[in-house]
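Note that this complex is displayed minus one protein chain, with the remaining chains in position.
Presenting chain A:
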Amino acid sequence: MNSIGENCNELKSKYDQCFNTWFSEKFLKGDKDDTPCKSLFQTYQKCVQEALTLHQIDIKDLKTNHIDGTEFEKKSAYSDSKNKNDNGTSEKES
């Protein structure tokens, strides 16, 4: 798979290869030390970050984390309760 920066493709493929081996042979077997691919990751990251700036990707948007699920699941729980209050009436435009 291609990287956003054309010049990052080689770095990406080297890192991906390292990561996949580490994931299968170390992480899944309980070894959580992630140093083996760290330097490859850093070089690859430097390249990607430059490409992101070049492609005007909103870094702030990229930085937001959702993995804890709080924001959206809360919002949807709110919508559900709101919907119940509305007694099942159709959606309202904001």
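For this structure, a couple of remarks:
What we mean here is this: a contact is a pair of C-beta atoms (placed from the backbone, for glycine too) under 8 Å apart; a residue touches a chain by one contact, two chains touch by 3 or more; residues count from 1.
Here, contacts and distances are computed from a predicted model.
A chain of this complex does not appear here, and its UniProt-recorded name among "NOL1/NOP2/Sun domain family member 4", "DNA-directed RNA polymerase I subunit rpa2", "Metaxin-2-like" or "PRELI/MSF1 domain-containing protein" is "PRELI/MSF1 domain-containing protein". Contact with the omitted chain, checked across A:N7, A:N20 or A:T53, is made by A:N20.
On the side of chain A, the interface with the absent chain consists of residues 1-4, 8, 12, 15-16, 19-20, 23-24, 27-28, 30, 32-34, 41, 44-45, 48, 52, 57-58, 61-62, 65-67, 69, 72-73, 75-76, 79, 82-83, 90-94, using the contact rule stated above.
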